[in-house]
Structures are given as C-alpha cells and as structure tokens.
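Let me begin by handing over the structure; questions about it come next.
Of the protein chains in this complex, all but one are displayed in their positions.
Chains: A, B and C, in written order; residue numbering restarts at 1 for each.
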Amino acid sequence: MSIETNEEFRPKIVAFCCNWCSYAGADLAGSSRLSYPADVKIIRVPCSCRVNPMFILRAFEKGADGVIMCGCHPGDCHYSTGNYYARRRMTLLFSMLDYIGVENGRTRVEWVSAAEGVKFSQTMNEFVEKIHSLGKNVRLEDLRCRS
Amino acid sequence: MYKIAAENLQALFQKIAADQDLYLPVKVSDQVNFKAWSEDAEVCLDTLKTVKSPKDAFFPQSENLYTCKKEEKNISIEPQALQEKNFVVFGMKACDIQGVKVLDNVFLSDPIDTFYAARRDHGTIVALACHEPEESCFCKVFGIDCADPVADVATWMIEGELYWKPLTEKGEALTKAVAELLNDADEAKVEEEKAAIRAIVEKLPYSNLSLEGWGQEDYMDRFNSPVWEELYKPCLACGTCTFVCPTCQCYDIKDYDTGHGVQRYRCWDSCMYSDFTMMAHGNNRNSQMQRFRQRFMHKLVYYPVNNNGMFSCVGCGRCVEKCPSSLNIVKVIKAFENQGGEK
Amino acid sequence: MQELINRAKELLADGTVARVLGWKAGDLPYNPEPAYFETEESLKDFVYNGFCGANLSKYMIEASKLEGKTLVCLKPCDTYSFNQLIKEHRVDREKAYIIGVGCKGKLDIERIRKQGIKGIESISGAEITDEAETLTIQTIYGEKTCAYKDAMLERCHVCKGKEHKIYDELIGESKDTKDADRFAEVEKIEAMSPEEKFAFFQSQLSKCIRCNACRNVCPACSCRKCVFDSNKFDSAQKANVDSFEEKMFHIIRAFHVAGRCTDCGECSRVCPQGIPLHLFNRKFIKDIDTFYGEYQAGEDSTSKGPLTNFTFEDVEPSIVAERG
Partner (left out) sequence: MQRIGVFVCHCGSNIAATVDVKKVVELAAKEPGVVHAEDYQYMCSEAGQAKIQEAIKEKKLTGVVVCSCSPRMHEATFRKAAERAGLNPYMVEIANIREHCSWIHKDMEEATKKAVILARAAIAKVNLNAPLQPGESRVTKRALIIGGGIAGIQTALDIADAGYEVDIVEKTPSIGGRMSQLDKTFPTLDCSACILTPKMVEAAAHEKINIYTYSEVEHVSGFVGDFTVDIRKKARSVNMDKCTGCGVCQEKCPSKKIPNEFNRGLNNRTAIYTPFAQAIPNVPVIDRENCLKFKTGKCGVCSKVCQAGAIEYDQQDEIVTQKYGAIVVATGFDIIKLDKYDEYAYSQSKDVITSLELERIMNAAGPTKGHLERLSDGKAPKELVFIQCVGSRCSDDRGKPYCSKICCMYTAKHAMLIRDKYPDTNVTVFYIDVRTPGKNFDEFYRRAVEQYGVNYIKGQVGKVIPQPDGSLLVQGSDLIDNKQILKKADMVVLATAIEPNPDVRKIATMLTASIDTNNFLTEAHAKLRPVESPTAGIFLSGVCQGPKDIPETVAQAGAAAVKAIGLLAKDKLTTNPCTAKSDELLCNGCSTCANVCPYGAISYEDKQVNDHGIRETRRVAVVNTALCQGCGACTVACPSGAMDLQGFSNRQIIAEVDAICR
C-alpha cells in the first residue's frame, strides 16, 4: 500500500471499554486532554466479560478496521472474575482469527485502570498507528456494507 | 455431429468464455462443483456428480432482489437488474437437466419469476452424457436416459474425444460460434457409447425401483401412514439433501442491513429446517416428522399431482450419497414398497 | 455383532431397556442409518460394521426424553461426547444403558470414492469381526481393493484411544488405529503466512453451502435454537451471501463448542463439501492445551471446562501476536 493512500485512509476502530476501569480511564484521558485519533469510538459495556466474540466479528463485518477491548487489570475486576473469562475468550478468538489469516494486529486487548488515562491514550495512539500500517480490513468485511 | 479432441477443450472454453460466461465442473479444494470458468480453473468433466447440482446457474443459492438506500430519512429503491449476459452451462448431466425442467414448471408458470426466466433465456445448456453411472443413480426410474441427454447441445466423452451434437437453435448458435474448433464426426461411436451406458444402467441396484402408488391424488393413506414415524427418526434436520438436490426450489426472502440501507435477497431454504414456512402465528409443521414427510410427499406426490405426473425427483442420487444419516428418498420409496397393501 | 444383538435382545426381554439405539442395515453396502429398535424381532435389521460412524450420543438428547431406558451403542470416541452431554445436563445418565462397542476404525465412503472406486455393489472386510487389512469391493466396473487404513475416516487416524469413558458394559474388541499426529494439520496451517492461511480457508469455506449438517450432527451443538437461526444477535443466516458469512458461521460455531468439543470428527465426516471442519475445532483444542494445560472434553462428566475456568496467571491475548 502506498503512502498516499495511507494518508487518505481513516480507519474505523471500535473500542469496547468496561464501565468500571477502562471507560473511566478513557474519561481521565479526556479530562487530562491526552489526545488520540478520532477514529476510535468507544462502546461502554459493564465488564470486559460482556464482550461477545460475535460483537467483534460484527464490527469487522460492518467495516471496522480494528477492534480493541479494554478492561480492568486482572485481579481488579469490579465483578472479581469477569476479565479472567474475557481474557481466555479473547485469547482464543484472536488466535483463531490469526489462524484463518486475519492480520493479528487488528485485534487487541489492553487492561486499563481508571487511573491510567495516559496508558489509555498511548494505547489508542499505538493501535491506530498499527491499523494504519495494516491498511483497510478486507479479509473480514461484508462487501455489502461498503458505502 | 461434431467432435473435438480432449486436449483442445481448453481452447473451446476460451472461445466460449470470450463473449459469454461459462459454468462448468471445477475442482476447488478437492470438491467438484459448477463454477465460472477461468484460465487456471481445474475443469473436471469426468466427475459424474458435482456436489451441488448445477441448478444455481439458473437459481443461485442467494440472489439480490432489490436494494433500499437510505439517505437521512429518505428511502430509495433500486431494483436488481435481470440477467443480461449470455452464458453457457457446460457438462450438465441428463438428471440435472430434468431438474431444470422441474424448476421451469415452478418458476416459469404464472406468475413468472423474472429473475429465473432471464437466466433461462440467456443460458445455453451443453449436456454431457454420463460415462460411468454409479450405484446411487436412479434416473432411469424417472424415465431419464443418461446416455442421451437432451439440451441445447448434447455431448459425449468417448476415448479422449468430445462428441458434440447441437439440438436447438441456441445449440446451433453456440456450435457456430465455436465451429472452428469442431470437426465433423459420425454417430457410430456415440451410438456404441449410448448402448454401453444403458447396459450399465440396467445393472444399477436402484434402476428397478417402483414408483407405484406415488404421484396419485388420493394420498391421505400415505400421508397418515405410521411409516413416517419410523423413517424420519435418524434425520438431523440439516439441509444437505435440499441443497444438493437439483429440483428443490424453495427459498426464503431476507433483508440484510448494510448500514446505508437494506438489501433484500432470497436464498435457498430447506423444508427440513424448523423455521421453514414459519409465520407470525407459529409453524404449521412443528415436528421433524412432519417436515420430513413434507419433503418426500412434495417430491413424490404433490408436485407430480400438480405437474402432469412429473416427479420432483430426478434420481441423481446426491442425497443418497450425502445425507449424514444415510437417509434418502430411495429408502422412503422402498419403505412404502415394503408396506405392500398400504398403497 | 451377534453378541451385541443377543445382549440387546436379553435387555429388551427383561425390561431393562425399552429400546435399542443402534444402526440399521442400509440398502447399499455402506449406508447403515442410526435407528431405534423396540422389539427383539426388529433387531434382525441391526448392523454394526465399519460404516457405522455416526456418533449416537447426539440422539440420546431426544432419547433421554422418552419413557424408559435406551440401550445405546457407543464407540470409544462417542463416550466422550456422552460425558460432555451429561456435564451439560443434555442427556440423562439414568435413561441410558450404554454398551461400549469395540471399534477398529470407521470407514469413509468418500475416501473409497476418491480412489476412483465407483458403482459399488458390495464391500467385504468392513464387518467389525473381520480382521482383514483390505477391503474387497465388487463394483459394476470390476473388483477393486482398498487398504482398510486408506478408507478410514480422518478422525480414526488420530484416534483418542480404545478406552470407553463411560459405559454399563463392553462388547467387542477395539483396535489401535492412530497413525498420525492429531495436530499436524493445524501446525501446517499455523506455519503458513497470513496470505496463505487466508487463501486456504477462503478456498475451503467458499464451498460451504450452509446446509448445517456439521452443526446438526455435532453433539456439542445441542442448542435448541442456534444463534444463526434466531434474531438474538441479529445474526440469522441461511446462506453465505458474502464470504464474510462463511467465516462468521464457522468461527462462531467453533468458538461456541470450544472447550466442549471432544474432537469426535462428526462435522468433517458429514460435510457434503468435504470441508475439514475439524481444523477449526482442533485449533481451539490445541490452543487450550498450550495455553491452559491439556484438556480433553468428555474425559469425565464433572470437570470445569476451560472457558468456564481461569487462573490468575493465564496468558494474555497478546500471546497471539508475540508468538509470531
């Protein structure tokens, strides 16, 4: 992919954030004015364990170029154990996506606490950059959704 | 009667594909199905049965009907264009051709299915006689002669040469278009081949299956027979039989939300599925036995009753080979045969 | 087989069981079907041979709802599925009388056909009692032979073993048929470049006709209503209109059975398009083994499954990118 098209390319990125840590971490990034690209849109979920693999595939189907899930650090889950289940689910799902040839940089999990506004912003910057380097998602999209 | 050497078939395909789409048996990941021809396609004319029947050349597994576009609060509708380009289906077997006739009765009678009709109009069928019929074949039961298929063009593959015989105007036109690749041939070899094939057909285990009692109007005894209750039991309610069948014509209409509007499309449905003909009030067949019975009653009774005795089964034997539970229409026919007095 | 029939008759006669779930001889040499037998007389059609590949555990979901006990014939690998179904409360152990039947590897008619054998009239060597290493096949086009091994289902080459994990009694000997590494194919794919992986699966999945045979035959896919048939996720699909839908269906199906799939291989056996569906399930099994410790679903009927369990030290999802 040429540099020119990369400049044009504005990725669609969905971020699932748990209500208790990561969403609050994103809020802190906001109140600390720590910027990250507008390509990232956050969906609030009660816990990372609420994130169904079907949501992630759905995002890709509808044209997302990257999906990131953020939750409380292992051990700090508001519901004690939610992120442990989420961690296993996502590990397996990501491994499967990698296995069928979807670029593994398109999916990511990051544990972000309510105090980690800096980490949230950094993570999003990194992730967007990664998606830029990968370009448009073409392996997991439904062509009918192209505008 | 013409012929072309097998090694020149690639040239023939190139020639046809130059100005039409060409569908023929192609191997992809070890399985042969009818696919659009391309330069590097692995064409498998010696495959007796493609996994799926070639019916989707005329009645694709899914096809768009129209598209709704949504802009702000306005909705505009774009109808789907009908088939406009000519195409050739190459290598269809006699049973599958009969399958298309079964579909014709449904889709070309009033109200005409315009999508299907357009495809039929633009499609030319090049039939290929069966060379080595197999034990699961029972086309003979339905009066089909796999040695002498009837289509726009009939062909036979004999000792490395494809014999070519146009039978219709469309067939003549195609023949003319590829004339430079064809040589004249006499029919003696073809007659010989036909006789050989027919001799094999006689030996097939299912060739003498009796359809007595099927295709008749007074079917309530059969409908109410306790035999169904036993027969359906292994059925897993999958759609394999339906989706490999050359005659199944049921479809479902669905909407897909593209984010900018809706695509309304239809796709094959299976009477074996629990949501088949599901309506607001529920389902009129809510047990697998009923769904199973519907499948075979339709193929062997309702369809022939409504279509001058033409059965909605062509004996291709795909369901015999593919059913995960080894159920099939032959077992159904035989079960009633064994019932004797039951009619 | 006679011993099995005799025992079934006894158990029917003394009222221990109300019916027998086994296989009925088909009308071709290779197509016996799963069947219920309720009388001693009906057992004349009972058959148990190399073509009886179907995993009858799945049928026990329905049979558990019937009055009385069902005698069910389970091969060693089928018993894993049965255990898993007990764990998920989908079958009733009390409603089953399990006869663990011996197995010397099950046959795949597609593999025989792939060798160019057609017009099959009879097959000898497929009986369970046969010690033959070779199948002799009478066809319209002459007599053919085929090594038993070459006609075996893929799953039998990576057999989990001769041991029945749950049973009331055992009849018949089993044979060790394992001659391949269970994860070799998965590893081969893992070693490919992303482009090659994608091309491989795209080509395989493009054949999928969404007949749902893989799902419906699967003892782990025992949902009353599949998400792909319901509006719960706005995910109902009947056809793969776009190539995305093929992937969605097969990834989610494999995910839903991850940690529950016993690798019984029924999905690959029944796929009319010969898609090696086990490659999805086995990938998850391999990952689970590597990440969370060896786990065999159906080994028992009580242990916690890997996706309903965790440890504090589990690997992070980034392992996928890190291992390259």
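Definition applied: a contact is a pair of C-beta atoms (placed from the backbone, for glycine too) under 8 Å apart; a residue touches a chain by one contact, two chains touch by 3 or more.
This structure is a prediction, so every number in the text was calculated from the model and none was measured.
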Touching the missing chain are A, B, C
Give the residue, chosen from A:Lys12, A:Arg106, A:Lys119 or A:Arg139, that touches the chain omitted from the document. A:Lys12
What residue numbers in subunit C mark contact with the hidden partner chain? 65, 87-90, 222-227, 230-234, 256-257, 304-305, 307-308, 312
Give me the subunit B residues in contact with the hidden chain, please. 72-73, 257, 259-260, 282-283, 286-287
Positions on subunit A contacted by the hidden chain, ascending: 12, 14, 19, 23-24, 26-27, 29-31, 33-36, 38, 41-47, 49-55, 58-59, 62-64, 75-76, 78-82, 85, 89, 121, 145, 147
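To be clear about the criterion, only the chains that are shown with their structure count from here on.
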Between subunit A and subunit B, what is the separation of their C-alpha centroids in Å? 46
How far is the middle of subunit B from the middle of subunit C, if each middle is the mean of its Cα atoms, in Å? 30
Inter-centroid spacing, subunit C versus subunit A (mean Cα positions, whole Å): 36
If you look at subunit C, which of its residues touch at least two other chains? 241
The positions of subunit B in contact with two or more other chains are 256
Complex interface listing, subunit C residues touching subunit B: 26-28, 31-36, 54, 58-59, 109, 118-121, 139-141, 203-204, 206-207, 209-213, 215-217, 225, 229, 234, 236, 238-241, 266, 269-270, 272-275
Partner subunit C, residues of subunit A touching it in the complex: 52-54, 57-58, 60-61, 74-75, 81, 84-85, 87-105, 107-109, 139-144
Subunit C-touching residues of subunit B, taken from the complex the two chains share: 28-31, 33, 48, 51-52, 61-62, 132-136, 200, 203-205, 233-234, 236-240, 242-244, 252, 254, 256-257, 265, 267-270, 273-275, 320-322, 324-328, 330-331, 334
